[in-house]
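Please read through the structure below; I'll follow up with questions.
Apart from one protein chain that is not included, each protein chain of the complex appears where it belongs.
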Amino acid sequence: MIAHATLLALLGTPSPAKIPGSYFGMPEQASTIAGDVDWMYDFITWLCIFFFVVIVGAMVYFVFKYRRRAHVADTGGPTHNTPLEVTWTVIPLILVIAIFYIGLKGYVHITTPPANSYEIEVIGQRWFWTFRYPNGAAETNILHVPVGRPVKLTMESDDVIHAMFIPAFRVKQDVVPGRRTELWFEATREGEFDLFCAEYCGTQHSQMIGKVIVYDEDEFEVVIEELARWIDKVPDEKLHLAGALMYNQCSSCHTLDGSDLIGPSFKETHELFKAAGTRQLIDGTTVAVDDDYLQQSILKPLDQIAKGYPSSMPPGIGTQLGDRKLQALVQFIIRLDEVAPDGNLIEVNRQDIVVEEVEAEEAE
Amino acid sequence: MTVSPAHAHEHPDFLRHHFNTPKQQFEAGKLGMWLFLATEVLLFGGLFVGYSVWRGNHPEMFKAGSIFLNTNLGAVNTAVLILSSITMAAAVTMAQRNKRGALMLFLSLTLAGAVTFLVIKYFEYTHKFHLGIYPGLKFYEKPAGDSHTLSGSLVNDAGGVDLVLVKGTGPLGQDVTVADTPEAEPTTVAPAAIGPAGLAQDALEPGDRPADDGHAEHLTHPLQDPHRPANVHMFFNIYYLMTGLHGVHVAAGIGVLTWLLIGAAKGRFSSAYFTPVDLGGLYWHVVDLIWIFLFPLFYLI
Partner (left out) sequence: MTTIDVTKPMPPEAGRPAEGTNYLNHTTGIKSWLLTMDHKRIGVMYLVSILTSFFLAGIFGLLIRTELIAPGHTIMDADAYNMMFTLHGAIMVFLVIIPSVPASLGNFVLPIMLGAKDVAFPRLNLFSYYLWVTGAIFAVAAIIFGGVDTGWTLYVPYSTTGTEMNGIIFLSMAVFVLGFSSIFTGLNFIVTIHRLRPPGMTWFKMPLFLWAIYATGIIQVMATPVIGITVLLLIVERAFGIGIFDASLGGDPILFQHFFWFYSHPAVYIMILPGMGIISELISVHSHKHIFGYRFIAFSSVAIALFGFIVWGHHMFVSSQSPLMNVLFSAITFSVSIPSAVKIFNWLATLYKGSISLNTPMLYALSFIFLFTIGGLTGLHLGTLATDIHLHDTYFVVAHFHYVMMGGAIIALIGGIHHWWPKITGRMYSEFWGRIACGLVFVGFNVTFFIQFVMGSKGMPRRYWDYTDKYMIYHVISTVGSYIMALGFFITAAYLIHSLFRGRKAPANPWGGRSLEWQCSSPPPAENFPEPPHVGDCYDFSVLEWDEEEQGYHWRHDIPHPVGEA
């Protein structure tokens, strides 16, 4: 293995296909660039190990060999040697130029998305990701991508700086408010991979994580098609169950068991609704917790801030949902006692609530 | 405090115990002052770099904002500061020549220049406040002489939303009006292309904006200009920041000059010891020099 890497280093021909993986703890490789990056990582690490062994080896050897045997004030010995010093200045210089060059080559590749990339819009908000597909489909915290096809993410932030980081793909890019940033990759394997926010963004920064799911091309088409249309196929009486499927968008701020996070617990809101109660707002007024209030507080969250809570809910959440999904969330809160009887969400499968006939009937 | 009596007789009074000669002390002081002035230049340097970046991103907001500055007052202030630099240089020469009366005269003239500068600056600032051109988001609250209400979202000619004001509580517990863009589509908040904010949305084609037809001249507040670019308030923020920090340095200069004047009155300076006058002069020249850059950057170009 070592000889293999050394040989590659000497030949200078990175060939990711032939490399089994990183020797030094890099995660599984699942994108076209991962092999190249790992090759560079391994190359630099071997170089580091070489220099580390030389330096620390010499140090330990000298400390042992020239350890003090008596109280000598001065041992004489060489005080300088210009050719030697020039040598150990120039050799590292040549080496780092080489490292820079290979790093540069890899980087140019990483920053240039192929022209035929499949484009997905990404919105980073505290503390979740929203992915939007060309066909109108949207999903939170789960990024669906096809295998073997370049994917370009066009990313925006709604509040502070976030960073999209997919370790298995070896890609990372900050998502900066006021700018659109891009990131591209081409997955080489089907499977599920981690997706992190890598730029500190506040309380729930470590919860701003998700999954990348890689499918083969055909399955991918089916998945995003389903993603775009499933909500339309949910009958009205099951909308609250659809809301349950969307709750992961809300979960970093609103609990189901009555405990406080950033915003009021849905349980509290639900109980107020049932009791036809009112809620105190930050400006001193009260508002009746009714159907209209539920809708408005999702659509225009900053207009009616509940007393005791910060005004931190991004207004974009509600407006992105679309009418049907908004209704699903409202129904979810209204019928919370059915979907989360003891503060824990009941298990809901999308297949179980989607009724294909609905679409058929409308078609007729 | 640990000067031993044995040292005292070889040292002049002004020579501190750890220096060997007056020359060494003078040179140390001078080098120290130059280094300090280098840090001052770098402190302002950050703002000058910021100016370049903001201006590079939003040339139109500088164009639309700068017409509200009074070039005449700025020019008078520039002349005042240049004159005060000349009198300061004269003061240093008088100290070196042991001419105490002339030293006091020139220090007083310099001081008068510094005070005049701040007085004029005060009138410039208060006039703008009177018109409602405030720093920060208060800029958007109540432009004087504007009849129609400006609450709610401000849609500018370029089609972008300037901002939407939301009343709330500030970080210091004060009531503030904070900006938000809740209704705005992401495309109006974020530029359409990768690049600094607003590049795409704010860049007006020359034809979009009525050229300098003079109609802007009689406006008293930028918000009255329906063709104003987005974020025109930024120009004034940068203006207040840079001239404000400079003003603080002028005020500090007044303190230094007063201290020098008192010292001169007490006869502390002579051809053997004029270090404080010399160093104070260096500081004053740098403060002037910074204004020499600020004046064209804000008032002229």
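Residue numbering begins at 1 within each chain, and the chains themselves are lettered A and B in the order written.
Throughout what follows, contacts are C-beta pairs under 8 Å (C-beta built on N, C-alpha and C of every residue); 3 or more make two chains touch, one makes a residue touch a chain.
Given the structure is predicted, the values throughout are model-derived calculations rather than measurements.
Although one chain is not drawn, the whole complex shows that of A:78, A:284 or A:308 it is A:78 that touches it.
Only one residue in the set A:47, A:147, A:228 or A:246 touches the chain that does not appear here, and it is A:47. Touching the chain that is not shown, out of A:205, A:229, A:300 or A:350: A:205 (per the contact rule at the top). Residues touching the missing chain, restricted to chain A, are 22, 24-27, 33, 36-37, 40-41, 44-45, 47-48, 51-52, 55-56, 58-59, 62-63, 66-81, 84-85, 88-89, 92-93, 96-97, 99-100, 102-108, 110-111, 126, 159-161, 163, 165, 167-168, 170-174, 176-179, 181, 194, 196-207, 209, 310, 312 (touch as defined at the top). In the full complex, chain B touches the omitted chain through residues 1-2, 4-6, 16-20, 24, 27-28, 31-32, 35-36, 38-40, 42-47, 49-50, 53-54, 57-58, 61, 135-137, 163, 170-172, 176, 178-179, 181, 189-190, 194, 196-198, 202, 230-231, 233-234, 237-238, 241, 245.
As a working rule, only the chains that are shown with their structure count from here on.
A straight line joining the Cα centres of chain A and chain B is 44 Å long.
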